[in-house]
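Left out: one protein chain. Kept in place: all the others.
As written, the chains take the letters A and B, and residue 1 is the first residue of each chain.
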Amino acid sequence: MSLQPNRLTSVGKKSVMYFFLVIFAFIFSFPFYYMFVLATVPGTKIFSYPPHLFFKDSLWTNVKALLDDIPFFVNFFNSAAIATISTVAVIFFCTMGGFALSKYDFKGKKAIFIFILSTMAIPPFLNIVPFFKMMVAFHWYGTWLPLIVPGMANAFGIFMMAQFTKDSIPAALLDAARIDGLTEFQILMKVAFPLSRAGIGVLGIITFINSWNNFLGALIMLPNTDKTTLPVALSKLFMQMDGDRGGLMAGTVLAVLPLMVVFIIFNKQIISGLTAGSVKG
Amino acid sequence: MRKKVISILTMFALSFSIFATGQQGESDPVPAFDPEKEYSLSFGGYGDLERAYKTIFESAEFKKALPNITFEYQMADFGGHHDRLTTVLAAGEATNDIEALEIGFIAKFVEGGGLTNLAAAPFNGIEEGKDIVPFAMSNATTAEGRLVAYPVDIAPAVLFYRKSLADAAGVSLDNLKSWDEYIEAGKKLTIDKDGDGVIDQFAMPHASEVAMMPLNGGKGGWFDEDNNPLQPKQKFMDSLDLVKKIREAGIDGDLGAWSGPWIQAFADGTVASIVNGAWWGGALKAWVASDLAGDWRVAPLPGGLYASQGGTYLSIPQQVPLENKAAAWEVIKYLTTTSHAQLSTFEQIDAYPALTTVYDDDIMNEDVPYFGGQKIRQLYADVANNIPSAKVSEYDAVVLAIFNNAVTDVLVNGSSSEDAYNKALNEIRAIVD
Partner (left out) sequence: MLNRSQKWAPYLFLSPFFILFLVFGVFPIGYSITISLFKWTVSGPQEFRGIGNYVKLLTTDPFFVGSLWTTFLLLIFGSLLQHFFAIPLAILLNNKSLKGGDSFRLLYFLPYITSSVVIALIFSQMFDHNYGWLNYIIENVFGGEKVKWLQDPRAIRSSIAIMVNWRFIGWNTIIYMAGLQSIDQSLYEAAEIDGASGLRKHLHITVPLLLPIIFFAVSLSIIGGMQLFEEPFVLMRGYEQMGGPNNAGLTSAYYLLATGFSFNRFGKASAIAWILFVIILGMTWINKMVTDKLQK
């Protein structure tokens, strides 16, 4: 069941292909590797030139410095909880909206699609000022709500799921489900969600990462060190006069591990989309 | 008709403020501070400030003076902190009772709004701050005499150099009468040590680092009394000419600030000197060139120039609850006008005191072994006392950005100083409104 059986038969072609894949993999992943190296370098040697390219032995010192400087586990929990809740909510609401846009015919569909797309084109940079004003008026300042609720059914996710469900859910299957007496909501839950796994995988990865890395939002909405997220807590370690960035680098690496785990989990969904896609074949 | 549209829009615009509850004006009376009462204050700042101030707030001296105040901190990196503060103030809100500000960010608040006027009663900040170094006070004061923030630390600019390299080249950098003298000495400091045909020792890391020295360190002074930008012209031409001369003399290493090679250059002998703020001495000693103890020296800037390279201010946002304002002011006063707090901050994070009375303290007269036993802190004090007061304006940030581009025009594009100056002037004229 390979896509191109005849192309990959020749060993020569294959090795050329792997050669390039490996070169590019190196280019793309080197800074990531370097990040891990820096976490093991003594804190004042981060800027050293020539740069340290291999692991050193200060990881434990750096982790200890990190744990002394910030309430790491508290911040980690805050970040993880906000990102997880956001991701679950976004997957639910955006798949629902995207499914509606791609698989139903209804009055105003085109206008709604264009409207949703247009809201994405508004540069978001300055909206933080009126948004912050609103959050204070709502008494949401200092809670997680501003970081979760407004983005739950966002234009990006709906647009994306509309495009992904276009081809992955066959119309015939929906009709069959209706004949079987399923309600529209049951169809959403039992047909649309399972068949959208590839798209959901991508949406989950992107939402989780963006929520985790939402620096300015968390900085502005969350009042102090114990309430804030990991990236914000780490940022205060950046300007130390004594030049010791060990804690910062250790924290940076620890902050990225959950993102890798999330990628691996959702990546499985993307690929397992294959079997789901074959339903229509 | 037009008027009507405008008034409707203005109404709409002003209605945004109804979102905020209990907006307070300038004139609302601040209740007196009650030492018996319990206050809980929040502090917003960046980098090392939490460490420095926490130490003070937990000290016995502070607890004796202000026993009933507890603190929370909202900290971030430098850029993040100022973006947050700008957002909060632009929204007409306040989230912390005390907010730190770097000098470069003050200008935009100087024109009014956002921050409490500390010159007014009951703060009487000008009176209370009579021992604070004058240029720092004037940098936070508007044309109408509003004082929007209070100086807590400063960074007098000096010339750091390596004694052994200067001796080897047979030059002295201690009392340079002019930048030309510096450049002449610099030529002798710029050499090919290992004889491989490539220069490997430079007088300074990057020519652009001196651009702000004739210009008060770039902190204010961009407009003259009649609000004309970049006047008097000669002052700004001097800056561009100086940068150009240094580059043409070939004595700078063209090293980008804070890159790995730039930092390494201070430890491995690639550069012999640098112009920087007083705090740089702490960085050299602590980690940049900790192995070179006894070799680095400090000298005043060439040609009798005095400049500031940054500094921290403390402010109270306008929308802070009135009760907290009273307590916040007590804390700010403690941090800025007691020798305990000023010296403690200096020891903790090398932030040089803004309070002139501590310059006579024993600590400030100590020999500093890292700098070969020099009394560097007295030298800093001398610079601090002589930095001229400069007028700040709301356009300082944009003018600084434009002028920095003029500096790169001279350095990178080889523009003449005249052309770069005129281009910058035209850009500034087009952009001010």
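To be clear about the criterion, a residue touches a chain if its C-beta (ideal position, glycine included) is under 8 Å from a C-beta of that chain, and two chains touch if they have at least 3 such contacts.
Everything quoted here is computed from the prediction, not taken from an experiment.
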Among A:43, A:201 or A:246, residue touching the chain not depicted: A:201
Candidate in contact with the missing chain, chosen from B:361, B:394 or B:419: B:394
Sites on chain A contacted by the missing partner chain, in the whole complex: 1-8, 17, 21, 24-25, 27-32, 34-35, 38, 46, 49-51, 93, 96-97, 99-101, 104-106, 109, 112, 116-127, 129-131, 134, 149-150, 152-156, 158-160, 163-164, 166-168, 178, 183-185, 188, 198-199, 201-202, 205, 209, 238, 248, 252, 255-256, 259-260, 263-264, 267, 270-271, 273-274, 276-278, 280-281
Touching residues (missing chain, whole complex) on chain B: 6, 9-10, 12-14, 16-17, 79, 82-83, 86-87, 89-90, 92, 108-109, 111-114, 253-256, 259-261, 394-395, 397-398, 400-402, 404-405, 408-409, 412-413, 426-427, 430-431, 433
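Assume only the chains that are shown with their structure count from here on.
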Chain centre separation (chain A, chain B; CA means) in Å: 38
Contacting residues of chain B [partner chain A, same complex]: 16, 19-21, 42, 46-48, 50, 72-78, 80, 83-84, 87-88, 90-93, 95, 258-261, 263-264, 279, 282-283, 286-288, 290, 349-351
Touch list for chain A against partner chain B, complex: 44, 47-51, 128-130, 132-134, 136-137, 141, 215-216, 219-220, 223-225, 228, 232, 235-236, 238-244
